[in-house]
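I'd like to ask you about the structure that follows.
With one protein chain removed, the remaining protein chains of the complex are shown where they sit.
Presenting chain A:
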């Protein structure tokens, strides 16, 4: 049997590690499920009892206050008990200590691990380890691993696009910026393809494009003005300074000149185009404040939708 390791024997999502290989039905199912969760946030009591008595462990081996907070809020609005662990890794024996950590927390009756890790594949390793040791009832959510994937970010981006644009099958979507280091970009491109977006463009300088990006079914542009022409959605990426090794960029100022999203460049997109950014933003490097705070920006709604999407994912996993 060659089934997707994220799915259980009934074809239900058991872990969420990557959007790659998940069907359109599953992705749409998550987006559909997120809709009623968005309503919960409008209530007097912003909480539903689905995960009451469940323990969700946020295992953050890499710092990310925002992502951790949104997962924490999502789990708490599902009535789960949330335990946050910020574990800074440095040593070479990561693999061993990672699984030791997991074993210890599993012994504390964990029901779900939300994992952020600098190494690609860490959440998958944990899921495999749990399966190999007969603890597949513990669910794993990838909250970002290395350059690999950030599936809940990809999903909340899809939720945002669907909210404003309704139909994926008529859209031109541009992903702009540091694709090379971006797990977000990979998750976005997989999801956009699966959901039937006919034209996906990637706009970046050659030095920030991963090799083989064209094989992902995208059109590559190095000229941002050319690439933004007529697009419905502009998905900006954060310039990941902390991941830069060597001289990939001349200077932040020069990057802004060629690849920063300014009102002038945005005028080339469709008049009703939306601008997205996963945060945290580098204002004046990849995005001009006038755009970030402008009328096309849906950056703050993305944050709000992100909680509903994470509630949907957690409740689907925990109920599988």
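Here is the rule we go by: contacts are C-beta pairs under 8 Å (C-beta built on N, C-alpha and C of every residue); 3 or more make two chains touch, one makes a residue touch a chain; residues count from 1.
One rule holds in what follows: contacts and distances are computed from a predicted model.
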> Which one, "Pyrimidine operon attenuation protein/uracil phosphoribosyltransferase", "Cysteine-rich domain protein", "Tripartite tricarboxylate transporter permease" or "Cytochrome c1", is the UniProt name for the chain you do not see?
Replying inline: "Pyrimidine operon attenuation protein/uracil phosphoribosyltransferase"
> Among A:47, A:76, A:163 or A:283, which residue is in touch with the absent chain?
Replying inline: A:47
>> Considering the whole complex, not just the chains shown, which residues of chain A touch the missing one?
In response: 12, 29, 32-33, 35-40, 43-45, 47-50, 315-316, 319-320
